[in-house]
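The structure appears below as structure tokens.
With one protein chain removed, the remaining protein chains of the complex are shown where they sit.
Letters are used for the chains, namely A and B, taken in the order the chains are written, and counting of residues starts over at 1 for each.
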Amino acid sequence: MYDGTVATLFFYFFAVASIALALGVVLGRRLLRSAVCLIGVLGSSAGLTLVLGFEFIAGIQVLVFIGGIVVLLLFAIMMTSEGHTFEQRPSAARRVMGGVVATAFFVVTLSVYVHTDFPPATAEDLAVSHEDVHAIGRKLLSNERDGYIVPFEVISLLLLAALIGGIVIARKHDPEDT
Amino acid sequence: MFPTPTITHWLTLSALLFSIGLYGIFTRRNAVGVLLSIEMTLNSAILNILIFNRFVASDDVDGQVLVLFIVAAAAAEAVVALAIFVSFYRHRHTLDVTQANHICDQGNSAS
Partner (left out) sequence: MTGFLFENAWMIPALPLISILLIGLFATGSNARFAGIIGSVAIGTAFLLTCGLGLAYLSSAEAGASAVTWSIEWLRYQDHLVVSLGTLIDPISLLLLFVVTSVSLLVHVYSIGYMAGDEGYSRYFVFLSLFTFSMLGLVLAPNLLQMYVFWELVGVSSFLLIGFYYTLPEAIAASKKAFIVTRFADLFFLAGILVLGFFVHQWIVDAEWGGVTAAAVQSASAVQALDFATINSEPVLAHLKDQPGVLGLDLLTVAMLLVFIGAAGKSAMFPLHVWLPDAMAGPTPVSALIHAATMVVAGVYLVARLFPGFAASGDALDVVAAVGCITCLFSALIACTQTDIKRVLAFSTLSQIGYMMLALGVASAEHPAGLGAAMFHLFTHAFFKALLFLGAGSVIHAVHSNDVAEMGGLRKKMPLTHATFLIATIAIAGVPPLAGFFSKDEILGAALDGEHHLIFGVGLFVAALTAFYMFRVYILTFLGGHKSDGAAKAHESPPIMTIPLVVLGVMSVCGGWIAVSQFVLPGVELHAHLLVMGLSVAAAVVGIGSAFWLYGGQANRAQTMAESMGGIYRLVQNKFYIDEVYLFVTKMIFRFIAAPAAWFDRHVVDAVMNLSATVVRWVGARLNVLQTGQVQTYGIWMINGTILVLLFLWLVQR
């Protein structure tokens, strides 16, 4: 799908949208509104992934990021009943420092990118393969040298640990503890 | 009207999203807000990896596999972070991270 003016247009559209929404996430004083903006950012990101030609990953992003994580975040906002309140402004010093650091990071990264000679992408490179899902599946579960079976198992353990850990941390311990 | 986006355009976009996320991490006062920003930086990292997968190593699917791992790790991280927030909120009745500067559990008086 990565070819032609349609793709270019989509790129710029999603880029502008995601940056604007990202600013909304960061600068908004209402938590709930920020969360909604984040949905937008993640959505445009999924769009960008589609523009890059990774349909499967785009689906995953929508499903897990938006459907799972952000919903979880919304739950947390509701549970701590801070959704309707305005967040206090950060101190000016903190904002200046954060801004400087973020800008510095951006500048450094950008200059690295600008000064790097990336190999020009050929049309072949940019050709979108639709066999990706099979390849990913095989790669994930392959026990060859370049397979990912061990990280796959480890990440499944990590998820289990996070599940149990989340329950243990968040449950009420004792009546007098609350 | 617009130049065809090259790899540098893409990377700049992802770097910009990452920097905005960083700013959010450093300035949000609500812990959930910080978590939102973190999710955004993770998202930009995913985008970065995908960009390289597309433009530099389009023969492989390793980048996509890596993204799957990142998504899983992000989910795990979100779960634990939210559990901590709930527990923290129960103790201190606030989620302001600038108040979370007491290591000990007996910091109730400070809140």
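Observations on the structure shown:
FYI, a residue touches a chain if its C-beta (ideal position, glycine included) is under 8 Å from a C-beta of that chain, and two chains touch if they have at least 3 such contacts.
Quantities reported herein were computed from a predicted structural model and do not represent experimental measurements.
Across A:V112, A:L141 or A:L160, the single residue that touches the chain missing here is A:V112. Across B:F26, B:F52 or B:Y89, the single residue that touches the chain missing here is B:F26.
Although one chain is not displayed, its contacts with chain B can still be listed: residues 22, 25-27, 34, 97-98, 100-103.
Residues of chain A that touch the chain left out of view are 94, 97-98, 101, 104-105, 108-109, 112, 115.
We adopt the following convention: only the chains that are shown with their structure count from here on.
Considering their complex, residues 2, 8-9, 11-12, 15, 18-19, 22-23, 25-26, 31, 34-35, 38, 41-42, 45, 48-49, 52-54, 56-57, 60-61, 64-65, 68-70, 72-73, 75-77, 79-80, 82, 87-90, 94-95, 97-99, 101-103, 105-106, 109-110, 113-114, 118-119, 121, 124-127, 129, 132, 135-136, 139-140, 146, 148, 151, 155, 158-159, 161-163, 165-170, 172, 178 of chain A touch chain B.
Touching chain A in their complex are the following residues of chain B: 2, 4-13, 15-30, 32-33, 35-37, 39-40, 43-44, 46-47, 50-51, 53-56, 58, 61-62, 64-65, 67-69, 71-80, 82-87, 89-90, 95-96.
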